[in-house]
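Dropping the structure in here first, questions after.
Complex shown without one protein chain; remaining protein chains in place.
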Amino acid sequence: MSHRIILMFVMAVPLLVWFGVFFYLLMIDRSLRQAEQEEEGNDSL
Amino acid sequence: MKLHLHNLGHRYGARVLFRGIEHTAAEGSVTIVTGPNGAGKSTLLRIAADLLLPWEGSALLYQTSEAVTGAQRKMTTGYVSPEMALYSEFTGAENLAFYARLRGLQPDNAFLRSALEKVGLKGRGRDRYADYSSGMKQRLKIAVAQLGEPMLLLLDEPGTNLDRSGAEILQEALQEVRNRKGIALLATNEPDEELWGDEKICVNAV
Amino acid sequence: MNSMPWHKQAAALWKKDIRAEMRTRVATGSMGVFALSALLLIALSMLSVKGVEYRDALGRLKPAWDDAGKMALLWTLLCFAAFTGLAHPFVHEEESGTSLALRLYMSAEAVYAGKLLFNLTTLAAMMLVITPAYMLLTGMNTGRLILFFPIMIGGCFGLGSVATVVAALAAKAKSSGALFGAIGLPILVVFLILLMQAAHLCYAGNATPISIVKDVGGLVSFGVMIVALSAMLFHFIWDD
Partner (left out) sequence: MPAQTKSAAKLQGAWWKYTAGLLMAYVIYGAFAIAHGAIGFAEKGVAARVIFFHVPCAVLSSVAYFAGMCYAVRYLYSSHRKSLKDDWYSAAAMELGFLFCILCTLTGSIFAGIQWGSFWNWDPRETSIVIMLLLYASYLLLRTGLSRSPEKKARLSAVYTIVALVPAQFLIWVVPRILATMHPTTTLTDPRMTSITYKMVLYPSFAAFTLLFIWLMQLRVRSLRILALRKERALRRISEKY
């Protein structure tokens, strides 16, 4: 295998990790927003 | 000389202790602070002693038209509280001498002897504070609070552990404050002690 | 009644602390016993490298445990010893409830000055005992005296100033004893690096005046900066 192909395989590892982290963060963001709306609803009561 | 409590309120976290306390203590007056346990009597006195920043409102001490603040205020305040302790590794006289020095007084033997005699600890000055009984400790704290004749005397449940002659010492201390046109605040729930004051603040939990 | 000047109050507090220390000997006793036993351990564990020599990059023979190395170890020892005893003045006031009266009777600056002075005194007294004993046991030389004394004094100042402010912080936390070392020593690591750099200079023959001023100056400025910042911020720690 050429050097370049090996590099592509190595690249796949951080790329996958990053996408995992990215979607995890999006999930946290969404749940936080939900919690925020809940709290603010409570405040107005 | 007056102590002006304006719209005073305090809370710990979400727990509100008291709010909207409005009171002016005139010179030569003794104010009784009453209220159930945990209502914030001690907190009110702490705020009056400038040891705690109130959540809202203010507690200002006026000598003339201008408020006394900072170090000046500390020098004119005497304070007795159950949470306060003196140094157990020192004798009663040494404790007195230390606080007298912090107040800028020169504590010689005659001075210490008369201060101890006033609170009925004559002859016990050389005993260590750790060896004092709880009533004697209370008496020494009253002596410390009176060092330098403070214009603002704050007594937080001073009658605890005191006997009949101890109560007389307290009454005498209050009379002295009246004579020098100072102000005294006395936090208590004892019916006897409540009679000593001229005015009354009732602290109630909100 | 006029307000008291802060330095008089600080002096009164210092005298009180010295007197209490004379009576109870908690701080000096714990520091002294710790330092002496650590000293013994170091001297024993370093016996094996006593005569060993190694060749450096330029091919010169050098003792494996030279004077600069001994100095570094001495300061490591002093740091740990200081951190066993110097929390006492603050922790004791907080735990016995005497801090409330101090808060009423003194200004925060005066408390800081008094406690700093007391810690520096204790530290200096301990160093006066430990350093000669260490030199006797390990055979460390003083090097150039004109550098040795500024390094020792600057080191004492920096160590005392860090220990004082960290002790004041730790005294306010739960389980303050455990926290004291954990939050103080990371700050001191940098200080120890500066100190070792200056110690190298003390034993090097070819130190230039510029490098002396730079290294010893860096050492002293560390302590000065810590004292200045903590004096500025102390009322945030002290007042409730």
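As written, the chains take the letters A, B and C, and residue 1 is the first residue of each chain.
Everything that follows uses one rule, which is that contacts are C-beta pairs under 8 Å (C-beta built on N, C-alpha and C of every residue); 3 or more make two chains touch, one makes a residue touch a chain.
Note that the structure is a prediction, hence the values are computed from the model and not measured.
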For the chain not depicted, the shown chains it touches: A, B, C
Contacting the left-out chain in the complete assembly, out of C:V165, C:A199 or C:V216: C:V165
Hidden-chain contact residue, picked from the options C:D67, C:E93, C:E109 or C:D215: C:D215
Options C:A43, C:I183 or C:A204, residue touching the unrepresented chain: C:I183
Where the missing chain touches chain A, by residue: 3, 7-8, 10-11, 14-15, 18-19, 22, 25-26, 28-29, 32-33, 35-36, 39-40, 42-43
Positions on chain B where the hidden chain makes contact: 12-16, 53, 55
Residue ranges of chain C at the interface with the undisplayed chain: 165-166, 169-170, 172-176, 179, 182-183, 185-187, 189-191, 193-194, 197, 215, 218, 222, 225-226, 229-230, 233, 236-237, 240
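Everything that follows uses one rule, which is that only the chains that are shown with their structure count from here on.
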Dominant interface by contact count, named by its two chains: B-C
Averaged-CA centre spacing for the pair chain B and chain A, given as whole angstrom: 59
Rounded Å distance between chain A and chain C, as computed from the means of their C-alpha atoms: 47
Euclidean distance of C-alpha centroids - chain B vs chain C, Å: 39
Set of chain A residues in contact with two or more other chains: none
Touching two or more other chains - residue numbers and ranges from chain C: none
Chain C to chain B touching residues, read off their complex: 1-4, 8-9, 12-13, 16, 19-20, 23-24, 96-98, 100-101, 103-107, 239-240
Touch list for chain B against partner chain C, complex: 49, 51-52, 70-72, 74-77, 79, 81, 83-90, 94, 98-99, 101-104, 144, 148
